[in-house]
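So, chain A:
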Amino acid sequence: MRVSLTAALSVALLSTPALAQDWQATLDAARGQTVYWNAWGGDERTNAFIAWVGQQTSARHGVSVQQVKLTDTAEAVTRVISEKAAGQADGGSVDMIWINGPNFLAMKDKGLLHGPFVATLPNAQYLDLSPASPNSVDFTVPVDGMESPWRLAKFVFNYDSARIDVPPATMAAFIDWAAANPGRFTHPDPSNFMGATFLKQALIELTPEVAVLQQPVTDANYEAATAPLWAWYEALKPNLWRAGKAFPENQSVQQQLMNDGEIDIAMSFDPASTAGDIAQGLLPDTARVFVPEGGTIGNVSFVAIPFNAANRDGAMVVANFLLAPETQAHMQNIEVLGSFSVLDPAKLDGDAQAAFSGLPTAPALPTLEALGPTLLEPHASWMTRLTAEWAQRYTR
Partner candidate 1 sequence: MTMTRDGRALRAVVMVVLAIGLIGPIMAGLAQTGRAAFGIMPVLGAVEASLTPWRDLLTEPGLWTAVRLTLWTGLVSTALSLMLAVGFCAVTHARMTTTSAARWLAPFLAVPHAALAIGLAFVLTPSGWIARLLAPVIGLDRPPDLPIVNDPWGIALILGLMVKEVPFLLLVMLSALTQIPVRQHLAAGRALGYGRGLVWVKVIAPQVWPLIRLPVMVVLAYALSTVDMGVILGPSNPPVLAVMLTRLFSNPDTTRILVASAGALLQGGLVAGAFAALWFADRLMRNIGLWWLRRGGRGSSAEPLLRLASAAVIALFVLGALAMAALLIWSFAWRWPWPEALPQSWSLKAWASPTAGWLRALGNTVLLASATTALSLVLAIVWLEGEDRAQRGRAGWAEALIYLPLLVPQIGFLYGLNILFLRLGINGGYTAVIWAQSLFVFPYVMIALSDPWRALDPRLTRAAASLGAGPWRRLLAIKLPVLLMPILTAAAIGIAVSVAQYLPTLFMGAGRVATLTTEAVTLSSGSDRRVTGVYASLQAGLPLAAYVAAFAIPAVLHRNRAALKGSSA
Partner candidate 2 sequence: MSLDLVDLAVRLPPGAPLFPPLTLSVAAGQVTTVMGPSGVGKSTLLDAIAGLLAPTFALSGHINLNGVDIRPLPAEARRIGLMFQDPVLFPHLSVGDNLAFGLTPKIKGRAARRDAVAVALASAGLSGLQDRDPASLSGGQRSRAALMRTLLADPAALLLDEPFSKLDVALRDEMRRFTFLHVRERAIPALLVTHDPEDAAATSGPVVRLPAPQPPR
């Protein structure tokens, strides 16, 4: 009841003339700006999509987009921190960041973000912004309108169906599978977010009481919650690739190992990436997606605007454009990016819904149903603690 009330309220608010005027003012101010969008640059399809966004906003609103390609989102965070350290309160070099989770928490905590701004975006009307929605909570941290969603991320495994008949059905089953296929599975280094997510995925399935993970970690609850995870990992590790002594730097390198035939199972935070990579010639045609029975961790990718962004209005125009139904439908197209939309289907009109249902499909592209339930990200402190303990145990 409260949920729909908030939603109705926000739609009503947005349709008031006062807000419409404000948005017009933003559009006017944004015209002619170039938005420096700091985004991880390791995926050519995402880079191409960002370039497409720039062409569109440039044609429609006179706002061009320049992608600043990052190897790690923390680079942009560090950049804003150094600007603040140098006392640069406006005219900053970062206009918009593709962000979520710990990096968002760090920037929000340190007062490095502009906002709240999400409610002022006209296209926010298509979002489910209820307090429990994945759009409102990022790694259990309330978003508070400081970052705007743009694509869905859901943890999935992929495997080469030419080499494997039946992939493991649960995280627990990975032990037996690895024992039968030693050296054919690995995960990225946990200092990388994909490696950390793999540990969290296992933790959620193995921990005795899942609800604890939504609270900040304490010395009291940590031991009991993680003991089964470490027991599981100890059993798995000897049969990992390179006997668990070396790990790929990130999921792209891991993907490459699968393409090279060194491993049979890899992982991704994008259910469509397998189909996309097959189309790009980066994976064998026989690659397929699978998820463990209990479902997998999901989260939302956001964009945020630093407090000192030089082209703040332009950044808001781009954030708004990302939420337009036709943008989201274009993005979900497997031939473009294949990322699932963040919009609430219930809030879309008939035309927009048709645009989504008419999208092409591919053999390696899972249906939403096949992806199973979405598990909530644990509180960010769990990830810090997990990766620290992993390093403590295995980095000698």
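Picked so that all candidates are chains of the complex that A comes from, given by their letters.
Assume contacts are C-beta pairs under 8 Å (C-beta built on N, C-alpha and C of every residue); 3 or more make two chains touch, one makes a residue touch a chain; residues count from 1.
Just so you know, these numbers come straight off a predicted model, no measurement behind them.
Visitor: Quick one: in this complex, who touches chain A among 1 or 2?
Guide: Candidate in contact with chain A: 1, the rest do not touch it.
Visitor: Spell out the part of chain A that touches candidate 1 in their complex, as residue ranges.
Guide: So the residues of chain A touching candidate 1 come out as 36, 38, 40-44, 47-48, 51, 66, 68-79, 81-88, 93-94, 101-103, 105-106, 110, 182-184, 189, 191, 241-243, 245-247, 249-250, 252-253, 255-257, 259-262, 280-282, 284, 384, 391-392, 394-396.
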